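Right after this comes chain A.
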Amino acid sequence: MSKLLHYSSLTKKYIMAIAGFFLMIFLVVHLGINLFILPIAENHIEIFREAVHFMTSNPLVKVMEIFLFAAFIIHILYGVILQLQNWMARPTRYKIEGWSHTSYFSKFMIHTAVIVFIFLVIHIMNFYLVKEGITKAPQGPAMVADNHDFYNMAINLFSNTTYSVLYILLIIVLGFHLNHAFQSAFQSMGWNHSRYTPFIKLLGTIYSIVIPLGFILIPLYFIFLY
Partner candidate 1 sequence: MIKLDPKVPDGPLAEKWNKYKSSQDLVNPANKRKLDIIIVGTGLAGASAAASLGEMGFKVKVFGIHESPRRAHSIAAQGGINAAKNYPNDGDSIYRLFYDTVKGGDYRSREANVYRLAEVSNNIIDQCVAQGVPFAREYGGMLANRSFGGALVSRTFYARGQTGQQLLLGAYSAFMKEINRGNVTFYPKREMLDLVMIDGKARGIITRELNTGKIERHSAHAVVIATGGYGNVFFLSTNAMNSNGSAVWQCYKRGAAFANPCFTQIHPTCIPVHGEYQSKLTLMSESLRNDGRIWVPKKKEDAQRIQKGELKPTEIPEEDRDYYLERRYPAFGNLVPRDVASRAAKERCDAGYGVGNTGLAVYLDFADAIKRLGKSVIEARYGNLFQMYEKIVDDNPYETPMMIYPAVHYTMGGTWVDYELQTTIPGLFATGEANFSDHGANRLGASALMQGLSDGYFVLPYTLQNYLADQINVPRFSTDLPEFDTVEKDVKSRIDKIMNVKGDKTVDTFHRRLGHVMWDYVGMGRNEEGIRKALSEIKEIKEDFWKNVRIPGHPEDVNLELEKALRVADYLELGELMALDALDRKESCGGHFREEYQTPEGEALRNDKDYTFVSVWEYKGDGEAPALHKEPLNFEFIEVKQRSYK
Partner candidate 2 sequence: MNFTLKIWRQENPNAKGGFETYQLSDISADASFLEMLDILNEQLVMEGKVPVAFDHDCREGICGTCSLYINGRPHGPDSGITVCQMHMRNFKDGSTITIEPWRARAFPVIKDLMVDRQAFEKIIMAGGYISVNTGNAIDANSIPIPKQAAETAMDAAACIGCGACVAACKNASAMLFVSAKVSQFAVLPQGKIEAKRRVKNMVSRMDELGFGNCTNTYACEAECPKNISVSHIARMNREFFISKVTSPKKEV
């Protein structure tokens, strides 16, 4: 633990960035599977179930799962450490502050992070811990067959409009977090180049819109079309 604290500020930033990259890739995979909840293919339910089955039983994925949890924990832990250090670096605050022209969402990373974290806890309770048999499956109109029936669990959750609206809002906040995170991770790793950085920034903006939009489509579908 003390070793973790003694890494230099830049090393901590690399760790944040690398964990962040990993989580951003995970989000793409996650969305890829989730989209099959929507009727985008004839046998979308089967594909979804297949994918869930694969993700919950394949030994290689099991190993990756450890990495994923590690990435979450490290990203959160270092995020907190860095933030505490940052607060300590300015013990007396300004009376009037924050009038500099900066990228907007970067100022609220810790705030969006906390909201995303709450979401994550709920999300894990609703799915992962159900699978592990620790929490109960969400109840609703659909019959949840077993611990692995994520499709019906999702239907049960999204058929609750309050949950869906909350889900949408939280995903939007995740988008804000990602908007700064994407290009920031590149900067932290030192991958900056006058020719490519504008493209990376553009890509970051697209990523931070497309990914949340993808996730939001699902509750929207349940509110308006299901």
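Methods note: contacts are C-beta pairs under 8 Å (C-beta built on N, C-alpha and C of every residue); 3 or more make two chains touch, one makes a residue touch a chain; residues count from 1.
Selection rule, in plain terms: all candidates are chains of the complex that A comes from, given by their letters.
Since we're looking at a predicted model, the values are computed, not measured.
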Which numbered candidate, 1 or 2, lies in contact with chain A within the complex? 2
Under the touch definition given earlier, write down the residues of chain A that touch candidate 2 in their complex. 8-14, 82, 85-86, 88-103, 106-107, 109, 180, 183-184, 187-192, 194, 197
